[in-house]
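The structure appears below as structure tokens.
Only a single protein chain was left out; the remaining protein chains are all shown in position.
Here the chain labels run A and B in written order, and each chain numbers its own residues starting at 1.
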Amino acid sequence: MEEAHLSEEYGPRWSDQRAERLLGALVCAVVVLLLALIATVFWRAWPSFAHNGLAWFGPGGNVDDQINQIYLSGLGGPEGYVYTFHAWQLLWSTFLITGGAVLIAFFSSLFVAVFLVEFAPEPMSNVLAPVVRFLASVPSVIYGLLGVLLVVPFIGNHLVTEPQRASVAGVISLSGYSLLAAVLILALMIAPLMTSIFSDGLRSVRPGWLEGSLALGVNRWRTTWKIAVRTARPAIVAGTVLATARAIGEAVMLAMVSGSVAFAPNPADGLIFIFEPSRPLAPTIVKNIDLLGSEPANSTLFAIAAVLLFSATMFSLAGWVARRSMRKYGATA
Amino acid sequence: MVVPAPSHNGNGAATPSGFSGARRSIGSPQFSIRRMEVDQLSVSYAAREAVKSVSLPIRQGEVLAMIGPSGCGKTTLLRSLNRLTELTRTARVSGRILLDDVDIGLIEPTLLRRRVTMVFQQPNPFPMSVFDNIAYVLREQGSRRQRRKTLEPQVHSALDRAGLFEEVKDNLDHPALRLSGGQQQRLCIARALAAEPEVLLLDEPCSALDPQSTQVIEDLIVNLRDDVAVVIVTHNLQQAYRIADHVAFMYLGDLVEYGAATTVFGSPREKRTQEYVSGAFG
Partner (left out) sequence: MGAPVATPPASPPSGGAPRKPSKGLPQSGSTWHLSDRIGLAICWALGLLFCAIAVAIVAYLFVQGIKYLRPEMLFTPATAGFSQGQTGGFSDAFFGTLIVATMGIAIALPVGVGVAVWLVEYGRPAALARVTESTIEAIAGIPSIVLALFGTVIFSSAALGFLSRTSEGVVFGRSFFGASAMLSLVALPLVVASTREGLSAIPQHVREASYAVGKTKIATARRILLPAARPQVATGAMLGLGRIIGDTAIIVVLLGATQNFAPVEGAAFPFNYLRGAGTTLTNFVYEASPTGNLNQPEKAYAAAFVLLLMVLALNAAVDIVHRRARKVGTWSS
């Protein structure tokens, strides 16, 4: 008995050094995998960026037509490859949809988190907490399905008016697949994620600070906003960043509800622009995934992925910098 | 109402031998008005009773010191005076507390806490700059947001009263959490004074302070007693003797003895008080 014990704990198989090296190797492998991912994506994307230069991000032409051209050119030899691609419509759509959804989700999440942590009576918070967890765990494809079968027809049948439909008849059809549907459902998808990170942050505020403020005769509402929300700012930034990254990268749900054409709705056209369809970056990859076999189309899709990867990373970085600067006055993470 | 000032002074015949070295920095009160009245107060956390049927008066013009061994319910009693006990979910309070003859249960808690402010055992400056820590109180109590310039005199005077102004006047924008523990505690006292309370509750305010800052705080307390009713919890019996007019000795939730400082330290009625007091002074 004793010996078996010894050999297991001091024997060569689980000697401490060996275990440390093994785990270290595992960790290095994960790091290398990430580096490989970044390298691969940019390596595959390079031809598309190289051929277009900065014009890649600029406007010009219809993205869908361009992708089609690129795909067809890939069926021939490498001499005939076409890479011309101007992603402005996709970028603009990503900006509108992500921005709108994050804006809506941010404010509602902040209020719900404050409510959950500070003001909800116990029976209410006992219900609300699992509700938030549940909403955060619903698969995006279910949100997409409900969007397609409920929200989109509602917008198409009840919100869009006939004159509006007629006014853009030649350009685009207003069927309900729209910016509005995309923004609303995306906001619903990311709000629970934000709420749970925000409320974790609010819960970890030192109770002494809140009591200190209350003991000076500042009411609960102001104490919450001026002390709790203020000190939880790093968590609020972290949650917003994570949710924004999720929103930018959401592909399938948006492919289902945002309408399947590349189009850049223009706010200058008036309120009608929220009813116009528009397709952001990530769903474009999903919609064109069958084109991967064509070399230039492959490169173009990877270029889109590279932009997604880059912006997600930039958001994390910006969030990290913001959180660092807030620590100065002792705000908690 | 004015009660006759208790006839005691530092050189009285009641001074016990053990205290001959201790100096009372406080003269007889000029006047004393009863501001708060604790009546049969009991507080329990779930099943554990922390304060058992305590009754005592709190007077403006005097300093009341609460003493007693750790865990005897001093903090709990203090917290119930401005209804902070309500923040503890398990806490149950019974009995009556009157502020100027009005039951504090009938006063809106926020308003009550503006009149009865508290400084905690652990310094808890807000995670903001030194200036904002004090300006916060002034801003959030008012309905309009005031500009920094208009708040400056009030902030400076509050810092000055707590004996902190000279040390921090060049660093008003530094994070308050970078101050030393003693400075943080004085900032908290300054904050509580900026609220212009009628009753000031101090929970072991000097436990983190060096003798010099302790002296500053004690002087402050003695000077304050005419404007504000002061209740101070302290483990330092010498300090209680130096600055208190009345002393309450608590033991395991009971108020064992309440009386003039010279009496409690000089010739206590109760044996437990005698033991506690003499144990400390050997």
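FYI, a residue touches a chain if its C-beta (ideal position, glycine included) is under 8 Å from a C-beta of that chain, and two chains touch if they have at least 3 such contacts.
Please read all numbers here as calculations on a predicted model, not as lab measurements.
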Shown chains touched by the chain that is not drawn here: A, B
Listed residues A:Ala55, A:Val82 or A:Leu145, member touching the removed chain: A:Leu145
Contact residue for the chain not shown (choose from A:Ala50, A:Leu103 or A:Met124): A:Met124
Where the missing chain touches chain B, by residue: 1-2, 30-31, 33-34, 37, 60, 98, 100-103, 106-108, 110-111, 114-115, 143, 196, 198, 226-228
Residues in chain A touching the chain absent from view: 8-10, 14-16, 19-20, 23-24, 26-28, 30-31, 33-34, 37, 40-41, 44, 108, 111-112, 114-116, 119-120, 124, 127-128, 130-135, 137-142, 144-146, 148-150, 188, 191-192, 195, 217, 219, 221-222, 225, 241-242, 245-246, 248-252, 255-257, 260, 282, 285-286, 289-290, 292, 301-302, 305, 308-309, 312-313, 315-316
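The definition used in the following text is that only the chains that are shown with their structure count from here on.
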Averaged-CA centre spacing for the pair chain B and chain A, given as whole angstrom: 52
Chain A-facing residues of chain B, complex: 82, 84, 87, 109-115, 117-118, 120, 122, 124-129, 136-137, 140-141, 175-177, 188, 191-192, 195
Interfacial residue positions of chain A with respect to chain B in the complex: 206, 208-209, 211-220, 222, 226-227, 230-231, 328-331
